[in-house]
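Just below is one structure, and these are the notes that go with it.
Omission of a single protein chain aside, the complex is shown with its protein chains in their original locations.
And then subunit A:
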């Protein structure tokens, strides 16, 4: 089907998120207003006004009532999805880069960038049931987890026991969400060689996918790692970080996503945005590439953006996906029936 082109942002897209029912799509961009769209036809539903800087990330609660956004204006804000009113603002002293609700939506993990004398940090905040009771106290703060390097993404592990983070130092770390202890980290030899740009969990929290800007000589160009928390099923804090699959693409990867329906992964990225204008538009390779999750083979690609792809998200029903680019567009693609019968 023809993609639906959603033009509502004035600046490059940074993040896309579907709600659990798959009927709403939230988009964040470097302009200051996160936007809500109908995931079906791409009509704009509304915006969330209040941020005063680029919005880097968002998450929506399971019942689609709350939205949390992290922004370069050094705040993370809690919104009422329905009315668009701001419920609370968490203030930090450096930009908030990533946000993620825990299972049960009672906690949120927020990462902040290194800024001036501040190092990067991971904050865990309690989310009150009643917005009246909301406070800005941190349950846990992990200062300086990666030193001066930025953390690009931190998400909850299974049962909120752990936090997984990845960032500029190319190392993935698992933290104990209670004590803040470092449980595991990836080996430089096996893992990514450059900045981890994105991280996406599987629907059942069993494994996750990361994308990176890798341009190492060893493997071919950015490769994508696929890591998992997995056996032995004795204790979950023993769940290990094991690399299970690697996908190679010819370009730096900015965004990754996994199909909840089929064994497909999609990656997006492209040439560095600052170099785009100097070359032919095709040189950038601004394509959302589909890979078979198990066989690691490329299935196909979806072209259309004229800037690097910064954000990708699958609809929870697996029948459509959307991509957001440096070009400021969100492209919503409903799969044709052929897609569901791909054989390789």
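Details
Note that a residue touches a chain if its C-beta (ideal position, glycine included) is under 8 Å from a C-beta of that chain, and two chains touch if they have at least 3 such contacts; residues count from 1.
The working rule: contacts and distances are computed from a predicted model.
Missing chain, UniProt name from the options "Eukaryotic translation initiation factor 3 subunit B", "DNA-directed RNA polymerase III subunit RPC3", "L-lactate dehydrogenase" or "Myotubularin phosphatase domain-containing protein": "Eukaryotic translation initiation factor 3 subunit B".
Residue-wise, the contact with the chain that is not shown comes from A:159, picked out of A:1, A:159, A:182 or A:342. Touching the omitted chain from subunit A are residues 20, 62, 102-104, 106, 158-160, 203-207, 215-217, 220-221, 228, 230-231, 233, 236, 244, 248, 250-251, 260, 263, 271, 275, 280, 282-283, 285, 293-296, 316-317.
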